[in-house]
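One protein chain is absent from this view; the other protein chains keep their places.
Chain nomenclature is as follows: A, B and C, assigned in order of appearance, with residue numbering initiated at 1 for each chain independently.
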């Protein structure tokens, strides 16, 4: 799998916050009855926890599970693991009505880092960042495209969008983070 | 009625214009009219005007809940064109455009119809094919249009960013005889002419009920009491569903906000009307100098004459991309109107399930240009029960599936 | 003469002189000046020309309400017209020119209009220029257009950047005067999240100029203390140079921050638009003084009384040397006192009230200033500058009793609360007859999503004009001189003659006079909205901030009705004009719109692809080589694909997975064909209709497993169709067990097409792609050349063809591997145009070409793809309607010109005669048309009445330049009619 490259190959820009395409990351979509015990067990089998509405929770091995909708989760893991994680969950739930699919290649992930990281996204997302708590994932809009954002560190936000618009999103982030554009 | 002319103005100048009479009377309602037209927008007034002028029916009241011309007629971006694709549309819009050419003389009121030319930019292969098709259709519909290449487009609109960067202009559908008119004047001119024929303009009078007997209309209730009528023409644009509700039927209509805005006035900068449908924006410059701008409708049902701000952003963004020099100009004022969107985005001129009631509505985002043609056809429909121009715009089409769909060639229908 | 005073000026910093140019002449000011104060301070009073009559104009106001002095600001690509001098902070090197005159500000040919003004009352153009359309359009209208407009549009693209930001707060306070500061502090102390926005560069509003005491402190001190308190609070954001431009539904406020207007080119964004969601907006926007309507009230040197004192106190600029004050209220006496304090001469106070009394009046009398009671200005003498005023009895018609020389007239007609923001989203105002003003009606505020108020007004904006009242409302103690009531004065003198009213201006910028409003009333334009539109009152760039109330009062008088019966016109955003740049924000250039890129996008770009926009994607139309025309490269790509092998980046095609026990049943509803019976591993071409019957999309459906299907959609259709599927699942058949996922972006997809396609794949190796192992219309998953791949044997070109999906992150590598492996087979990429031509050669329809939203599958000879067995599918009932079963519907055929030429796109086939409306009858049209390099002639498809039954008939297509092209109806399959090439 050595030939896989992320959409922007790790491009990064340092403005008043540093915006970086985070490289390859593994993602698995699970559509299922989230209240079913089987779902919980299948997740646990991959070292994953079941998040509550709008939560993103850490599991083992640096994996995360994010709540996407009442019947959809997104598992985040390393790129190489994703096929196995997907297969594992699918296997565990093979008698249930579920849809498990690897979407690692369909997405691009960014980090926005620095003390003023929030201000970069305040320009792009109709979200009250003062109210965005750690552990919460907000699915929203970044300017004209869909995005999911969460606090991935004390001074870091992560953003996931579709792969095809990665360059657009990088453009947005880079412009928004330009020095002189600080909001306070 | 005293004729308007430069001589009359000069005479009045000598006495500080103290001798001008009222442009229209404000009478008390009569007990009964042969025809009541509800709605003193352009379409209602034109309907009344041609009822009198062409069909000799003058015992007519035009009932308006607010001030005449205060609906969409008073708040539109005044684009006039007839380069429609489908036959029925081309016929009625071209009739309207042709009537506009002589309207000032006809009404003795300068409506400032200005055939400054209209361009619909093609910014994708798909649009290009659609517009070329429209040109061929128009040539067979007696509508003068032509396809022009980017070079000519640039000559007509020097401020246009022809190269893109995002969507290069591949050419344009050009209607040289399209243009604009002074929207308020259209309403006022018709109102004055109707009043002059002895018709009653009842402003600040709201129709609150429709009275029927044995499946036939007999009159209306209004905020000034009941008034009888022989026939009833409902011409209330965004309020059509409300009036239809009073008469007991539903229409294939949803009322939504459509917004427009103007820049501060500047010296002549753009001579023609430009529509960039791919990016959803259009712009022209009024005689007063402001850039008149609009885009697409808001997406939800709305009776508030206000819209949502993000549409303003989307369209402005599109227009700055199209005309980069406007970036440093400023928006002066922004407003909305309630437009009546039909199931196939084409108007309705039709009989209704209630005998004697006719509707003229569904002009949505593009009925200003149609006012004279629509009034002409509607008058004929009301007077005679049939009008060739209106024939295909009947309500029956929604049952039979014979839609008149214009979205084929143009995303926006102004 | 206006001039700079030797001392004072609370806002200027005399240690920082600034040089600028006005009309190419050098001028000086200080840091803290506005362009207006600097111009006035440098002795300039003639600063602009009016819109219609080109009358000489000077400053009337000191803030956002200024109607006259708009300038062209900046040069080159930073030029900006209609910039208000009073709200333009001065900066070093500023370049301003006056507007709307020719050849010069001092001598303007356009001023002939002023002499002809009698011929040009309100609405004169509706009554004239009607000779003919030709005369109007070619003669009169161009003259009117040239005369109209104000500044000049820029001619170059804007070099500055703009941005937007979202903000959220419990309380937004609009206006940083005493009322706003107090409201902000109160809310902040309650723990609310507060944003306080002030449009100017400084805090405090009018109070520092007007004086008084707040909780025992001078306004300056109180403001300082309050600011200090606010600055220390984390829950407060203080914003200067930030105007609340509009208050929209559900508490959405647009704030316009002029970040770098005063420091142009410093690299910061010029403007920033804050899209703010506020729980409640406290409208603390103050009040605006009203002018008085007397003849010549527009002569440069006639100013608002409050503006006169603003210039003196804030900028140490004296608007004149010898002032006359004219008023109907006490507040203007402050101006007189202020002028005296600055060493200026006050020739007289002309008070329309019969017997003004009170501390302010007495204070002035004590200073020995003449107070003329019950008097009015009949007329101002002077044209480019005030020379004198004629005084008359206010009750009379204007017969002069006295002439007073002066060079400045300070007028005050009372105050109007700034209710704009309160009204934008539907809040109502009510007339307060005692205070003579419209003020916010607290019982009818604009309401939000829960029906709750989203705005409240405080301070002068709420009608509390005096400091004590403002303080009392805010729970503080204010001290200020008591004021006697004002007397409403709408026209001065009250019975002014026609001649005087003809020069008494209401709307300065648009030259609307008292006589115009009265004319409108006389002619029946009686609604205030009619009057506005007939006279253009309030439609100028100041939006009637000075003129509206006077105008509607005069209208009321003319109609003999009370002011509330007349009402106001509608207040609309923005409060003052905002730049289109700010409205656009970051969305320009590269990030104007998202540009969707496939993994191979940059490769295409590097190979010189000519792009075609498809939705937000861009797809290569063709890959022209050096010296090749597009037509030539397209032909090359086709011939190569049909003889060797071609590669198409098909990544944009929609790929939607549909899975679940009810998936088959669901797809049977969504497609016209039967999908539930598709065997696992097989592909089937499917059609989707709306429930209104029309064809909306098509694509190949693949059954991946017992309960899983993969639906391909058109490139533009992926998101739309995914939404469509989800809509029906969630809202109609929510009890069906089906999940969908849009995997469009997970895969890069490549069509490997041509007789050598198999060889190429075999060279890559890893999967048996033979006819036996992977027959036509089947699917397999495995690896190819080391890439995990899904291989579909489907063909849109009629050739041997494989569509191969690999993970998107490997898309480029796979694409390159195919090129490398294909070198020996003559592989070439091909673009969308070649794709289109090849599908047309095969008679395959294309959504968007053969369909246009009015076409049903039955029209396209696709009956075979419409299941007869199914009881229902989306569109089935619709397709049973009268018009859709009409045998006269146009149906798909092939078309071939008799001379082999290419039919133009979109031409119509004529029929005999004309219809009822005189339009030529038609019987068909061309839907796609191309030159076929394989057949070496034009080929086309079209929809024709009774088409398939008329094979061989010749139709006539009128084309450009009166030419009529003849074409024969033929079978739409032009190439490989037997279909032997694909299935090999």
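Here is the rule we go by: contacts are C-beta pairs under 8 Å (C-beta built on N, C-alpha and C of every residue); 3 or more make two chains touch, one makes a residue touch a chain.
What we mean here is this: contacts and distances are computed from a predicted model.
Visitor: Which name from "3-methyl-2-oxobutanoate dehydrogenase (2-methylpropanoyl-transferring)", "Sarcosine oxidase subunit delta", "Dihydroxyacetone kinase DhaK subunit" or "ABC transporter permease" does UniProt give the chain that's left off?
Guide: For the chain not displayed, UniProt's protein name is "Sarcosine oxidase subunit delta".
Visitor: For the chain that is not shown, enumerate the shown chains it touches in the whole assembly.
Guide: For the complete complex, the undisplayed chain touches A, B, C.
Visitor: Among B:82, B:180, B:255 or B:387, which one is in touch with the chain left out?
Guide: Checking each option in B:82, B:180, B:255 or B:387, the one touching the absent chain turns out to be B:255.
Visitor: Check the options C:23, C:132 or C:447 and report the residue that touches the missing chain.
Guide: C:447
Visitor: Of the residues C:16, C:877, C:921 or C:977, which one touches the chain left out of the display?
Guide: Reading the full complex, the residue touching the unseen chain is C:877.
Visitor: Among C:13, C:266, C:732 or C:781, single out the residue that touches the unshown chain.
Guide: Reading the full complex, the residue touching the unseen chain is C:732.
Visitor: Which parts of subunit B face the unshown chain closely enough to count as touching?
Guide: Against the left-out chain, subunit B lists 239, 241-242, 245, 250-255, 299-304, 308-310, 343, 398-399.
Visitor: Determine and list the subunit C residues touching the chain excluded from the picture.
Guide: Residues 248-250, 252, 275, 277, 426, 447-451, 691-692, 723, 726-727, 730-732, 734, 871-872, 876-878, 880-882 of subunit C touch the chain that is not shown.
Visitor: Suppose we count only contacts with the excluded chain; which residues of subunit A make the list?
Guide: Touch set of subunit A with respect to the missing chain: 53-54, 67-70, 72, 126, 138-141, 146.
As a convention for this text, only the chains that are shown with their structure count from here on.
Visitor: Quick one: subunit B and subunit C, Cα centre-to-centre, how many Å?
Guide: 21
Visitor: Based only on mean CA positions, could you tell me how far subunit A sits from subunit B in angstrom?
Guide: 49
Visitor: Hunt down the residues of subunit A that sit against at least two other chains at once, touch-wise.
Guide: Within subunit A, no residue touches at least two other chains.
Visitor: Pull out every residue in subunit C that's touching 2 or more other chains.
Guide: Only 275, 585, 587, 590, 593, 595 qualify.
Visitor: Enumerate the contact residues on subunit C facing subunit A in the complex.
Guide: Within the complex, subunit C contacts subunit A at residues 161, 163-168, 193, 237, 266-269, 275, 277, 585-587, 590-591, 593-599, 616-617, 657, 659-661, 737, 739-741, 743-747, 786-787, 807-810, 812-813.
Visitor: So in the complex, the part of subunit B that touches subunit C is made up of which residues?
Guide: 4-6, 8-10, 13-18, 20-26, 66-67, 69-70, 74, 87-88, 90-91, 95, 101-102, 104-105, 108-110, 112-116, 123-126, 129-130, 132-137, 139-142, 159, 165-167, 182, 184-185, 188-189, 203, 263-269, 278-279, 285, 287-289, 304, 306, 308-309, 312-313, 316-317, 319-321, 324-335, 388-389, 391, 397, 399-403, 405, 407-408
Visitor: So in the complex, the part of subunit C that touches subunit B is made up of which residues?
Guide: 51, 78-82, 118-119, 121, 124-130, 132-133, 136-137, 141, 144-146, 148-158, 160, 246, 248-249, 252, 254, 275, 425-426, 498-499, 501-502, 515, 519, 522-527, 529-530, 533-534, 536, 541, 543, 570, 572-574, 577-581, 583-585, 587-590, 592-593, 595, 612-614, 621, 692-693, 848-849, 852-854, 878, 881-884, 904-908, 910, 915-920, 922, 925, 958-959
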